[in-house]
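On to subunit A.
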Amino acid sequence: MLELIEVSKQYSRRNQPVDALRSTSLKVDTGKFIAIVGPSGSGKTTLLSILGGMLAPSSGEVKLLGESLYQLDSSVRAKFRNEKIGFVFQNFNLVPWLTALENVQLPLSIFGSEADVQQSRAMELLERFQLTDRADHKPSELSAGQQQRVALARTLITTPKLILADEPTGNLDPEAKQLVLETLVNCREKSGQTVILVTHDHSIASSADRVMTMKEGILSETSSSILSVVAAG
Partner candidate 1 sequence: MKIRSLVWKEIRQRPAPSLAALLAVALGVSALVCVQSIADSSAQQVARQMSELGANILVLPKSANLQDYYAADLHGETLPEEYVTSIILAQAVGVEEMAPKLCLQTTIQETPITLTGILPRSEFFKKSSWQSVDLMFQEMEAGALGSQHENCTGRTCQLTDESMKDLKSYSKTRVVHDLAPYDALIGADVAQKLQLTEESEFQLLGDTFRVAAVLPASGTIDDQRVFAHLHTVQDLSEQGPVVNVIEVMGCCEDVTAGLVSELEDLLPEARVITISQLVEAQVGMNRLMSRLSYLLFAILMLVGGASIASVMFANVSERRRELGTLMALGATPRYLQRLVLMKAAMIGIGGGLTGMIAGGVLAIVVGPSIVDVPLSISIPAIGWGLIISFLIAMIFSYLPARKAAHLDPSVCFQDV
Partner candidate 2 sequence: MKTLKCTQFCLAMLFVLGNAALNTTSAFSADLSARQVLENASEEGKYTYLLFYRNNDQRTRMMESETSQHVKNHADRTQFKKVHVYDRGESDVVNQFDAKRIPVPAVIAVAPNGAITCIHNRSISQQQLERSLLTTKYAEVVLALQNDKIAVVSLLPTDDSKPTKAARQFLKSDDFSDRSVHIQVSAEDESERDFYARVKVDPETEQSQVILFAPPGRHLGTFDNDVTLETLTEKVHASGSCNCEKCKHNHN
């Protein structure tokens, strides 16, 4: 489903090359839940950006659903991203001047699908996340948990094949955190969606099928049993 072949990414900072991602290879099957852990600045976000088709790697190839992502034309890639990839952000990244309903509609509206379709689909998802009564509220009028539910609804509106989550529970209380986790797990279990999640939270990572560690731009496999111990400890 997803394959990274010898992918590396170099930045130039103050004329000095910085290796954000070093020759990384990864293969993820459909319907898997992968957790990536690692300290700040280890290259997790860079990896997520590359996986999401938003940051071209310096070398290597990224294949998603059989397509070499960075061989695609930028507009085709954008459409591909819109239809096949969903993002969940730590800070929810809701558009502040749009209502919850409009935020959920956003991915559909970018490629101009019918307004009725947008609205009914968005309302369905808000209902699923028990936010029907908050449909007309702006993000500032919602709690952090509600905002993240709106963000999840926005991610799911296009029923993406791959969900990329960047610290999705970082700003949430335990109850909301649980809901997010359940949602992501459900995505994998009920819809067969692939989830790649970047987190510091080892308890969440423990719910993953595979846990990988990112350190200084190098991605390595970690045993989930070790994580269970760490989480329990």
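The rule is simple: contacts are C-beta pairs under 8 Å (C-beta built on N, C-alpha and C of every residue); 3 or more make two chains touch, one makes a residue touch a chain; residues count from 1.
How were these picked? Simply put, all candidates are chains of the complex that A comes from, given by their letters.
From a predicted model like this one, the values you see are computed outputs, not experimental measurements.
Candidate 1 is the one that touches subunit A in this complex, out of the options 1 or 2. Subunit A makes touch with candidate 1 in their complex at residues 45-46, 48-49, 52, 54-55, 74-75, 78-79, 81-83, 87, 89-91, 93, 95-98, 102, 105-107, 109-112, 115, 118, 154, 158, 166.
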